[in-house]
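Next up is a structure, given as structure tokens.
Removed: one protein chain of the complex. Kept in place: all other protein chains.
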Amino acid sequence: MELDAIVIVLGSGVRLAAPLLCACLAGLWSERSGIVDIGLEGKMLAAAFAGAAAASVTGSAIMGLLAGLSASLALGLLHGYAAIDRHGNQIVSGMAINMIAAGLTALVGAAWFGQGGRTPSLEGDARFNPVLFGMDPLTIITILCASLTWLFLYKSRFGLRLRAAGENPAALETAGVSVRRIRYAGVAICGLLCGLGGVYLSVSQAAGFLPQMTAGKGFIALAALVFAKWKPIPALFTCFLFGLLDAVAIRMQGLSVPGLGFVPVQAIQALPYVMTVILLAGFVGRAIPPRASGIPYVKEN
Amino acid sequence: MTLAIELIDIHKRFGNVHANKGVNLSVQKGSIHGIVGENGAGKSTLMSILYGYYGATSGTIKIDGREARMRSSRDAIALGIGMVHQHFMLVETLSVLENILLGAEGGFWLSAGKDAMRAKLATLAKTYGLEVDPDARVADIGVGQRQRVEILKALVRGAHVLILDEPTAVLTPTEADNLFDMLRVLRDEGKTILLITHKLREIMHVTDHVSVMRRGEMAAHFETSHTSVEEIADAMVGRKVSLIVHRGPANPGRVLLEARDLVVRDMHGVTRVDHVSFSLRAGEIVGIAGVSGNGQSELLEALAGMQRLTSGGITLDGAPIDTSRLDPSHMRELGLMHVPEDRHRHGLVMSFEACESGILGFQHDAAYGGALLDRAAVESGLAADMETYDIRPRDPRLTTHSFSGGNQQKIVLAREIERGPKVLLVGQPTRGVDIGAIEFIHKRLMALRDAGKAILLVSVELDEIMALSDRILVMCGGRITGERTAANANPRDLGLLMAGVTDKAA
Amino acid sequence: MKPVLAGLAVAVGFMAAGDLAQAEVKPAIVYDLGGKFDKSFNEGVYQGAEKFKIETGIAYRDFEIQNDAQREQGFRRFARDGFSPIVAVGFSQASAVEKVAAEFPNTQFTIIDMVVDKPNVQSIVFREHEGSFVVGLMAAKASKTGKVGFVGGMDIPLIRKFACGYVQGVKYANKSADVFQNMTGTTGAAWADPVKGGELARSQIERGADVVYHAAGGTGLGVLRAAADAGKLGIGVDSNQNALFPGKVLTSMLKRVDVAAYKSFAEAKAGTWKPGLQVLGLKEEGVAYALDDNNKSLVTADLKAAADQAVADIIAGKIQVHDYMSDSKCPM
Partner (left out) sequence: MRAAKLPVWADLTLVPLANVVAAFFVSGLVVLAIGENPFNAMRVLISGSLGSLEGISFTLYYATNFIFTGLSVALAYRAGLFNIGAEGQAYLAGLGAALVCLSLPGLPAIILLPLAIVAAGVFGAIWAMIPGWLQAKRGSHIVITTIMFNWIATSLMAWLLVNSMRAPGSMQPETKSFPPAALMPKFDGILSLFGIAVPSSPLNVSFLLALIAAAFVWLLVWRTRLGYEIRTLGANASAADYAGIGTTRVIVITMGLSGMLAGGLAVNEVLGVQNRLLLEFTSGYGFVGIAVALMGRAHPVGVVLASLLFGMLYQGGAELAFDQPRITRDMIVVIQGLVVLFAGALEGMFRTPIAAVLGLFRRTDEPDSRSA
């Protein structure tokens, strides 16, 4: 590939990585606090719809952002309620949120806008426009989020408590801090970041909502989270790598790579998942999740 | 004389379990106050209520004479109460410093709080001799060090009441002595210490007062200097204990189980069983004494085929076992059966019908049909055992968790004994079992010995070991530190061996 | 329970009554997976049907399927309730049409974009390569860089047919022009992925393309948007997409599925509906390039003249546009 082509692919990789990174960091905050979340996909989708719908109705991208964040936050808190207060199975709850979001966005979208679940295309102020190096404000916020996540997770009181909640919640509780509150904070941040990712997809990138437009990004983000071993800076690089793979895959249709011959696009698409399985299996390195994640914290046992 | 703590008529219910029933307790300021009781007597629950971890169902708590409302540990900490839990409340992936900081960070950003905490730790290290490396990861430090971290956590928060729940369960005797010295220093500095334990010797050794709990109730209060071990023990069990089992003379036959140079390393590479060799003959009970956590559990599990042996050999009734392929079901086929230390974790499936729990480990027995399990045979098997072992209620189809602890333990014993083992491994046979069942179980084991079977008994209750065993092996730090016959064993001597003072060194 | 039982009775009664009303034409449509409002193919059919409804006052029923299993069910349901003709939109419907047409030999089926050989099925296919040739020629003439792009949806012979016609048109106008070609994907998802479409168009534009043509259904919206955002020109497909980004869409390659649907309904009403194959090209005005107020300023008189000349030449047979699907090869 020529140099300019590489630059183009890198740029495209950043754009495709941004929503992944949002969802990945979202998962990080939730799982580091002890709540496993396979509902990243659903939350992103809900935010994408709410964001595009609100932006289209109000004509303001900011309103879209707010609506998207609220929708995702609401689902995050629902997951939190099931996992924290009801001690429900977190996998099941995440699954439910994915289904509800997939159904509800298409159903309400179809009934509301009468375009088979799409929202009208967003124009002008209803979408985010590039402000810096061809990046729009959301891309910049997203990259900022990774560094802020690192800062707050490792350097702040809240981050310390959150990490403790995900490793040994009883230790946190006996230190006089409410595990419930910390975990709710974790799922709330998760909701907001998923919301950001969803709004990025619909209001910034695609300028409109389509049913199922997240197309598995929430699950790639989950894979990226495992791959990054639940750490923010590796998450940044993993998401960029996965975004880059996507960018390359898009351009690979029917092309053959010098030296490698014809590489099926599907092989590149499957690569993040395969790499994650290999890492999980401990064949190369090992990914160990936060110890208490997925286990309901029941104080009075 | 002022009271640091007053608990008045504390009740605590967990669903339909009544864990504390109208408990009263007064603790004098600047004293070491022991609370003893058997497992399940409600000690830990009571202390968790005092520490705000559980809310009491009803009752009053007074701290320094003032009524206190404990909604969470935060309230307890604010009132100057610190607690060192039996299972350490530490986050292993964090550093010592971060663990101590947790909940007392001193500001939104950690950096300022960390500096201040380092200075504070240096002072405490000087005052009490509590030295720790603040930058070590908790996962990398030993048990004794972890306990220090727990005590430091309480002290840096300004605790003047310190609760320690079974602090010596995982300590070597030397470490325990160091701890007691430290507690005395703290008391002399004016702190109040609550020590929860079921080891009577410790009570006598270090406390000023002692309160005895039994079945969720406060049974008695004593001033330590005016009481005796016997008096406390009687109060604990509610009637005169007769731990003396009527036994005839041992009649040892051929060697049924021989262990040579057994080594077990755990997944972290820590040596748990360190070159242990012994033999067990037909018609004898060999007891293994030791502080819990000194390799007895791993030894038992290795012999039962549950733990991989790192090296060493096992011979069962003259036939060597292929130790590279240890497998519990294979050992059972060869006649080695196993009453596990923890029946809830290993011995039973609580959600199964009792008769299903009654075939655990024997599910491949020809007695239970062909490809399909013969339900009638499974049920009638336990029904017969229920008669012999007086297991109540006599319904093999009830779920296992609807039986009491003693009856559950009898289901396990019946299962392992009634199939006629050559060798029986028994771990903690009477843990959490009522007095009546204890007597029954002891008699049953003795009868099995007299029938010419070999029994290896592991128990942390020294009295139980001494009452039942023909020979006693003592383990410390994974090694066998000494062997005594029933005739020449005494608690003091065994205690030294449990502390790692070996025959050679002595 | 009573209301439910009553409801059952009503529903059963309604079904039984379905066969009675055969007096007037009862047209119906089953859309493909993209949905009625895909701004493209399905929407074209919808517009044709709406036109018929406005002109004749005859209502029609339509159904948007959500998964493959529903195709057959949809056709069967319409057929049993006495609807005819039933328009099937898209090549994916072929096997379902084939099956249900055999079960209901008296019902008229019209399938668009695919050939189904049954005595009661009318198959309508288009000569997309001809229309694509014309817009290719326009793209080459409008391009300042001599580089143009093509973004296809799912990589199937039909879309290669678009691409091949387009390339021929570009090269006809400018032998040395570069054409960047990309397909979005290999599965149905490639029709509804505007983000990927936008990325592909962006990369073509970054490599120098200043006119990008798409044949990618919903994905194409992303292509046109990326072109518009970059200040370049897009070319729409199927429906007239000039109005999506006025002044930024050079033209649209019209594939008159609306005409096909309208004709099918109208012929059925008039009793002239015939089964068999119909091929619609430039000559039959089945394909065309779009000119309206939105792109008036972009299509200069010269450009219009060149395009119209090409149309005339193709109709006259002076220009032979190769059909990719005839031999699965593109000469360019």
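A, B and C label the chains in the order they appear, each numbered from 1.
In this text, contacts are C-beta pairs under 8 Å (C-beta built on N, C-alpha and C of every residue); 3 or more make two chains touch, one makes a residue touch a chain.
If you're wondering where the values come from, they're calculated on a predicted model, not measured in any experiment.
Participant: With touch defined as in the header, list the contact partners of the absent chain among those displayed.
Facilitator: Spelled out, the missing chain touches these shown chains: A, B, C.
Participant: From the list A:72, A:93 or A:121, which touches the chain that is not on show?
Facilitator: Spelled out, the listed residue whose C-beta touches the missing chain is A:93.
Participant: Consider the whole complex, including the chain that is not shown, and state which of B:373, B:398 or B:451 touches that chain.
Facilitator: Checking the options B:373, B:398 or B:451, the one contacting the hidden chain is B:373.
Participant: Which listed residue, B:6, B:98, B:202 or B:356, touches the chain dropped from view?
Facilitator: B:356
Participant: Spell out, residue by residue, where the missing chain touches subunit B.
Facilitator: Residues of subunit B in touch with the missing chain: 13-16, 57, 304-306, 327-332, 338, 340, 345-352, 356, 359-361, 363-364, 368, 371-373, 375, 401.
Participant: Determine and list the subunit C residues touching the chain excluded from the picture.
Facilitator: On the side of subunit C, residues 3-4, 7-8, 10-12, 15, 62-64, 66-70, 72-74, 76-77, 91-92, 103, 114, 155-158, 186-188 touch the unshown chain.
Participant: If you put the missing chain back, which residues of subunit A would it touch?
Facilitator: Touching the chain left out of view, subunit A contributes residues 38, 78, 82-83, 86-93, 95-104, 106-108, 110-112, 117, 211, 216, 219, 222-223, 226, 264, 266-267, 269-270, 273-274, 276-277, 280-283, 289, 298, 300-301.
The rule we apply is simple: only the chains that are shown with their structure count from here on.
Participant: Classify the chain contact graph as line, ring, star, complete or other.
Facilitator: line
Participant: When the mean CA coordinate of each chain is compared with the mean CA coordinate of the whole protein, which chain is closest?
Facilitator: Minimum centroid-to-centroid distance belongs to A.
Participant: Provide the C-alpha centroid distance between subunit A and subunit B, rounded to the nearest whole angstrom.
Facilitator: Each chain's C-alpha centroid was found; their separation is 45 Å.
Participant: Using CA atom averages as chain centres, what separation in Å is found between subunit B and subunit C?
Facilitator: Inter-chain centre distance comes to 76 Å.
Participant: Can you list every residue of subunit B that touches 2 or more other chains, as numbers and ranges?
Facilitator: none
Participant: Provide the list of subunit C residues touching at least two other chains, using ranges where the numbers run on.
Facilitator: Answer for subunit C, listing residues that touch two or more other chains: there are none.
Participant: Which subunit B residues qualify as touching subunit A in the complex?
Facilitator: Subunit B residues touching subunit A: 14, 51, 53-54, 72-74, 76-78, 83, 85, 89-94, 98-99, 101-105, 107-111, 113, 153.
Participant: Subunit B touches which residues of subunit A in the complex?
Facilitator: Subunit A reaches subunit B through residues 155-161, 163-164, 167-168, 170-178, 291, 299-300.
Participant: In their shared complex, at which residues does subunit A touch subunit C?
Facilitator: Residues of subunit A touching subunit C: 4-5, 8-9, 11-12, 15-16, 114-118, 121, 201, 205-208, 210, 212-213, 215, 247, 250-251, 253-254, 265-266.
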